[in-house]
Every structure is written in structure tokens, then in C-alpha cells.
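The complex appears here minus one protein chain, its other protein chains still in place.
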Amino acid sequence: MAKSPTTLELAIRKAREKKDILLMTHIVLGYPNFDDSLRVVEDMVKAGVDLMELQIPFSEPMADGPVILKANSEALKAGATVEKSFAAAERITREFDIPFLFMTYYNILFCYGVDEFVSRCKSAGITGCIVPDLPPAEGQQYLDAMHAAGISPVHIFTPKTPETRMRHLSDNSSGMIYCVARKGVTGKDTAFSDDLSEYLELCRSSTDLPLGVGFGVKSREDIDFLRGKVDIAVVGSETIRVMEQDGVGAVKGFIETLVA
Amino acid sequence: MAKSPTTLELAIRKAREKKDILLMTHIVLGYPNFDDSLRVVEDMVKAGVDLMELQIPFSEPMADGPVILKANSEALKAGATVEKSFAAAERITREFDIPFLFMTYYNILFCYGVDEFVSRCKSAGITGCIVPDLPPAEGQQYLDAMHAAGISPVHIFTPKTPETRMRHLSDNSSGMIYCVARKGVTGKDTAFSDDLSEYLELCRSSTDLPLGVGFGVKSREDIDFLRGKVDIAVVGSETIRVMEQDGVGAVKGFIETLVA
Amino acid sequence: MKNSGYYSQFGGAYIPEILVPTFDELESAYLVAREDESFWQEYIDLMSTYSCRATPITRLDNLTEQLGGANVYVKREDLNHTGAHKANNVMGQGLLTRRMGKTRVIAETGAGQHGVATATMAAKFGFDCTIYMGAHDVARQRPNVFWMEQMGATVVAVTEGSQTLKDAINEAFRDWVSNMDDTHYVLGTACGPHPFPEMVSWFQSIIGIESREQMLERTGKLPERVYACVGGGSNAMGIFGGFLEDKGVELVGVEAGGRGRGQGQHAARLAYDDATIGVAQGYKTYFLQDNDGQMQDTHSVSAGLDYVGVSPILSHMHETKEVRFEAASDTEVVEAMQRTVRNEGLIPALESSHAFAQAYKEAPDMSSNEDILINMSGRADKDIFTVADAVHDPKWQQFIIDKAEAYRAEMQNG
Partner (left out) sequence: MKNSGYYSQFGGAYIPEILVPTFDELESAYLVAREDESFWQEYIDLMSTYSCRATPITRLDNLTEQLGGANVYVKREDLNHTGAHKANNVMGQGLLTRRMGKTRVIAETGAGQHGVATATMAAKFGFDCTIYMGAHDVARQRPNVFWMEQMGATVVAVTEGSQTLKDAINEAFRDWVSNMDDTHYVLGTACGPHPFPEMVSWFQSIIGIESREQMLERTGKLPERVYACVGGGSNAMGIFGGFLEDKGVELVGVEAGGRGRGQGQHAARLAYDDATIGVAQGYKTYFLQDNDGQMQDTHSVSAGLDYVGVSPILSHMHETKEVRFEAASDTEVVEAMQRTVRNEGLIPALESSHAFAQAYKEAPDMSSNEDILINMSGRADKDIFTVADAVHDPKWQQFIIDKAEAYRAEMQNG
């Protein structure tokens, strides 16, 4: 099924004209508070990040590892809500001119109302969503609303995903595909190896969409490994870890080491 | 079965010629030590006691209540043995001219050797034995040895004992019969009532042997109640209790209140 | 992976992509086993030689008389090996794990019963075993942790979130997404992504199948009502499973009423109206959550009913009114337990005591021609700390204080 490229895809393709690999980062909205979230986004954009995932915190982040898990629950303890997350996203997309995606779990959409959620994404300037616990089979309403709104539903490839399913996931995605580099949850080390290259080749041949790779990407070397193989390197937990260790102000410097 | 009267029976009958009721007391040999045992015997005899039960301590005195139970285990802790008990009995019978009976449990006899035990009783000047856990059915060897040695095996009547069994017990006894005044173990209160009188009448009619009554006899009034109904009042736990409360020296005074 | 496992709107499989092939494999192993009569026979053989199935049905003679209404019968799942119905599910999944050629099992546990059962199964089958347990529960349920460790299992205290059952489930999924190749996740109740609700209910249906036959044999008829406590819903699905076609049998699910209505005070998802429909832990059902869909704290005197979600099949049966849902309060539950102990010599787990409490409320209004059947899902004698605390026994407290002194002295001397 040939689809016309979405806003997200177009933005990625455009950025790729100037760079051989893009950098996407991940933050949890409201962690440690919304002011700091805004500041980190600003620093990241200034440091040269090309796209960003904004995670709306959820109490049961099943697919996340310890770092992001903790960020989720701290954000909630500090009073984060879905409404506040939308408000923050609205301000962020207004102020910064890169594509922003939401990442969250399905219950957030479900309880908000899937259609309402998607139209609110639209008005907030969000270009894509990643919902790791929503396989296409469970998400028809979501997919329909997203396609109608021109927002990209981004699905995930994994080293366990057979080729036929990759095609199925690609058919139900737009904007990009998120390839997880290994089994497991976010925030653990990944071996950047021949196996990974082979897997990425399979991903590449299974979709025409831009590919991003995440899970365990955390250094200049990792990104160099990915260069030429995929379109986007996703640094997730590592930026949160840097922020926790060295403060919000340290994030910019860290990002600069990645894109330098 | 008509038996010729034993030494014990003759002694009782003779004493009864002078008194309408006799007093029998009970001590545990070696409690609190053998010297005190001797001293208490001396005091009792001087105070006018007519017969005495000397208990050879046993670790499992199943039929005894708290006071005598404790005396048994304290005596054993203080080093009492069967040999020492015999030695003490030997000295006691030599020094004092009233009948002395052994009271103990069957295991003491069994482990010593029943025949040896009886012949040792004989040489120690003991005139009778009370073995509360040895019914005649289990004690043929004991009965034979006792009869042969002329020492009286004293059995027990209880308010639960049917008349036919009283006769059976009487047939296997000599010297006297020990009537327990009530259910239960030694050392608890007894109601001196019409029921008791009735029971004692049954005892009286079931045997020709002299009758002693024990369990809960502890005052002049109790003894007055028994006068005319039986031959012997047995004061057991109460003397030990007096000794524990007021010292070995107090026993004599207590006994004097009973026989006055 | 097919879009299956729905019970009207409830159920589904909302799982991370990486687990899709694992769930496909599990679903097909389950479906093959279900078709294969020899599998069920193997299961029955195992349960009747390793545990004591068929578990008996006991009539509560004294309480029937005291209550003065229906005849009260009890299905004795407490007599199972390891002391609860959890053994049924665990042994069934053990057989399936072996069929799938996996060598390691993981499980979540709240009260610890499911953890002990899984560790036991792993010892029996020779599997490696890791049990995830909320750190709060580890602290509360040390006796169960002790036995799991004696069985050779690794017990991981989960310090995330509310440190209770739901967090242990999340953590088990986090393990599974890393280790699915050699590992099967033995989910402990009729919840989670498809095929778990259906599969767990299938294994537990052994309770209901036996019960139906036993009641017929015993009383010549079916009981008028069947009571089961509802945590995740596995023991309830198990016993109800025997009576689904029997129109005359009313099925009553009893949830944890805790301290009464109001979020945070209880764990009643269906009997009260504090829960709403949501999707978490891989499936869609009623959850105790806020408007945003964030899960809320729950409360119950019994650690095993203290869960935010409930079997999607039961949510469905709630809507179709196939099952009536009630809630019993902490106080009623402790009273029902003590009453059962004192009058019948049975020690129902605090979880199971919810079913007893509700049955005792209703029995007096029924007639002596009617029979009720209570599922005694487990026994409480392993939960002595919880029970002693619930009944506030000062002698127990003194014993623990003395024992602690002795341990302290021992530590100082050696």
C-alpha cells in the first residue's frame, strides 16, 4: 500500500539531506518537573538534536528499564498529568522547529479517548506517536485516527520480529520505524556487532520508511556504527542518566559530544 | 480367700485399740534432702503420727499433684537415688517404732528387679508398699514376692471402683486398703460430704482390711469427719506444703494440731 | 498474532512488539495442548500424584446449623500441595513449559502463594526459577520468601512503583522481554495478555469440573449458589467453570471491600464503582485508576486480593450478569475466618475468607433445601504473621520479641 509521506517522514527526509545520520532523544515530561523538561528540550535542540520523543508518564511503563521507569514515577509523584503534558508539548512545538513525537502507553490514550487524544496531538503540533504496548491488531481506532490526522503511528521492529511481520508493521506505520537494537528493556547496554548489522539490513529491506535505532545507544562510537545503516540514532535513557548524574545543565554538553 | 494378717495389719489393729482413728503421713525421701527427711520423720513420730508413707522419688509421678510432683523432681535434682532411699528407710525403721510403707511407681521396682526390691524392703524393715500405677493384673510377680516376704501390697479404692473390683483389689492386698477420697491427683481439696460417707460405707463393706483415706485430708475437721468411718486418715501433700511454707521445724506443730 | 482473546470488550493482548512471537508460540502450544486429550490426562495424573486431586468437598455441619439456612459446602483447595489453588495453574504451565522446551520460569507474586507454587513446580521440573515480588510484600511475607529460596528460586524484591503485585508483574515482563528464548513467564492469575486469562482459567477449571460432579454425587443436585473470592480471578474462574451451563446456579464473586468504598480503601473493581475500564499489564479490563489512567493504590487485609485489575473474563461476566459481584470488608473477613476456624477446624486463607464472609451473610436467608458451595482457595496457616496481626494476638507479639532477642544475642556471640 503506497502512502503519501507524512509530516514526520518529510521532515526526516529533509533533515537527512544535510546529515548522514540524525539524532533523536527522549525525555519524560514532567521529570523532574515541567520547567526542567522545557529547559532540557531547549538545550537539546540548541545542541543539534534532530527529533525528540516526549514521554507522557504512565504508572505502569512495562517496556521501560529502571532509568525511564523511575523518571515516570517521579514525574507522577511531582504531579504530572496528561493535561499538563499536552500543555508542555504545545509550548515546546511552538518554540522549537524540529519534529516532536509522543511516546506513551495505550492506557493514556484509552482513558483520554483515542480520537480526542489524536486530535489533541494534532493541535499540540505533535508529528508522531510511539505506543509500545499497542500492536496494530489492537489499535485500529488509533491507526484510523492517526492516519486521518496526518500524525505518524510509529511501530517497532525487534530482532525477534519475522520479516512478514515487519512488513505488516510497516504497512500500519508512517513517518518512521523504530528498531529496537536488542531484546530487553530501555537503558541497558547493547553490543554493536555483526548480528546487529544483519538485523538492520533486514529492517531496511522490509520497509521504505526511515529507520531509527534505539535501546542502548549512548556514545559517538555507537552512532558512528549506525551511520550509513539507518537514518536516526535514538539516545534515550543515557540523556536522563546524564541529567541525573550531572544536572540538567550537563545535557547540552553530552549531546554535543554525540553530534560533534 | 482368708489370709493371715500381716505385720502391717497387726500393727494397725493394735494401734487402733488405743485410738479411734490413726494418722498416716507422707513424705518424699530426699526432699529437700535426706537429712531433712530424717528430721521430719522424727518430728512426726514425736508429734504422734501412727504410720508413714515414704515415697521413693520417680521422674514421672503420674498420679501425684503439683506439691508432691515438685518434691519428687527436686529430690532427684538434689541427687536422690533408690539406693539412698533404701539406706534412709533402713535408718528410719531402726530408729522409730511405727510401721513405714514405701510409696513409689512401678518402674523403680522393675528397674531394681521386683524380687530384689521386695527383699530389700524386707531387710530395710518396710511393712508395706503402695505402687499406684501397678494394678494387680500387671503385678503378679510383685504380689507373689510381697506375700512371700510378708510385706503388705496395699491397693487403692476409688469412688470410681465398682464393688466387684474392690473385692478383687482387696483379695490382692494385705495390711490395709488405701481409699482415695475423690477423683484427681494428690494435693487438691476434697469435699467431706454425704457422698464421701456413702462411698466409704461401700469400701468398708467390700473388704475386711483396715481402711485408710487420703487425698485432700488436711485438718482436724477432716479427721473428725473420718472418725468412726475408717481406720486411718492420711495427710499427704499438706505436710509438705507446711514444710515448704514455714520450714521443716513447722511440721511438728502442724501434726500436733491434727492429733490433739 | 491474531486479534483474539476478547470477552466482549475485555481482554486482548497489549504487549511489547518483542514478545509477539513468544505469545504466538505460547498460544499455539496452549491450543495444541487443549486439543490433545493426552495433555489433560497428563495434567490430571500429575495433580493426583503430586498434589491430592480430586480435592474433597466438606460440609460445614456446625455452621450450617448455626446459620439456619442453606447447607454450606466447601471445596477444599487448601489441601492442594503448597496450600492453595495456585498449584493447579502452576503445574499445568509447568507441563506446557516442558513441552515448549524452555528451561527457566519466572513469576510475579503478591501474597507469596503463587511464588511458592511456582518455585515448587520449578524444583519438581528442574527449571531455573526467578520470582518477582514487591519489596513491600517481601517484607510482609518473609515465610513464603524463605520457602521459595529453600526451593532454589531467586527472589527479586521489586522496589519500583507501589512495590506490590502490579509492579512485580511489570518487572516479570521486563525479565521476559530479555529472556524469552529459554524462559516462560508463569502468570499467576486469570489476567494479563491473551492467552493467559483463558489458559489459567482452563487449568483452574479442574476445580469446577470436580466440584460439579462431587456435589451431584453428594446431594443429588447442583448447589444454588457458588462463592469464590476474586483477586485476579483464577480461583473464581476455576470453580465457576464447572457451572457455566447450569442456569440454576448463581455464581457470586467476592472482592476485597477493605475499609469500604472510595479509591485507595479497597480492591473491589466490580462490586464497587470506583474502577473504570482501562488497558494495562497487557490487557483491557476494569482497573482502579484515576481519570488519566494512572493506577491507584489499593487496600485489603489479604495480600492476594490486593490487585488493581481483574480477569477480563470476569469483567465480561459482570456485564452479562453471569456472575454477581459483592465485596466483603476487612472486618467481616477476619470474623468469617475466625468463625470458620473455631466452629469447623478449617483455616481459610484471608483471601478465601472473603467468599466465606459473603456466604455467611446470605445463607441464613436461604432454605434448608438449598445448598451453597464456597471455594476455599487456600489455607492461612502460612500467613501466620498476617493473621496474628489481623487478630492482634499479644502472645504472638511477645514470642516474636523474645525470638528477636535470642537472634540478636546469637549474632553478637557468633
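Residue numbering begins at 1 within each chain, and the chains themselves are lettered A, B and C in the order written.
Assume a residue touches a chain if its C-beta (ideal position, glycine included) is under 8 Å from a C-beta of that chain, and two chains touch if they have at least 3 such contacts.
Keep in mind that this is a model prediction, so the values were computed, not measured.
S.K.: Check the whole complex and report which displayed chains the hidden chain contacts.
M.R.: Across all of the complex, the chain we cannot see touches B, C.
S.K.: Which residue among B:His26, B:Arg120 or B:His155 touches the omitted chain?
M.R.: Final answer for the missing-chain contact: B:His155.
S.K.: Just name the one of B:Pro5, B:Gly65 or B:Gly125 that touches the chain not displayed here.
M.R.: B:Gly65
S.K.: Which residue numbers on subunit B touch the omitted chain?
M.R.: Contact residues on subunit B toward the absent chain are 58-63, 65-66, 69-70, 73, 76, 81-82, 105-108, 110-112, 132-135, 137-138, 155-162, 165, 169, 180, 183-185.
S.K.: Tell me, which residues in subunit C touch the chain that this view leaves out?
M.R.: Those residues of subunit C that touch the unshown chain are 48-52, 55-59, 62, 76, 79, 81, 83, 119-124, 126, 139, 142-143, 145-147, 149-152, 338, 341-347, 381-382, 384-385, 387-388, 391, 393, 395-397, 399-405, 407-408, 410-411.
In the analysis below, only the chains that are shown with their structure count from here on.
S.K.: Chain touch graph shape: choose line, ring, star, complete or other and state it.
M.R.: Drawn as a graph, the chains match no named shape, so other.
S.K.: Among the chains, which is located farthest from subunit A on the basis of C-alpha centroids?
M.R.: Of all chains, B has its centre farthest from that of subunit A.
S.K.: Quick one: name the chains whose C-beta contact count is the highest of any pair.
M.R.: Answer by contact count: the chains A-C.
S.K.: Provide the C-alpha centroid distance between subunit A and subunit C, rounded to the nearest whole angstrom.
M.R.: For subunit A versus subunit C, the centre distance works out to 38 Å.
S.K.: In angstrom, rounded to a whole number, how far apart do the mean CA points of subunit B and subunit C lie?
M.R.: Centre-to-centre distance between subunit B and subunit C: 66 Å.
S.K.: What whole-Å value do you get for the distance between subunit A and subunit B if each is reduced to the mean of its CA atoms?
M.R.: About 98 Å separates the centre of subunit A from that of subunit B.
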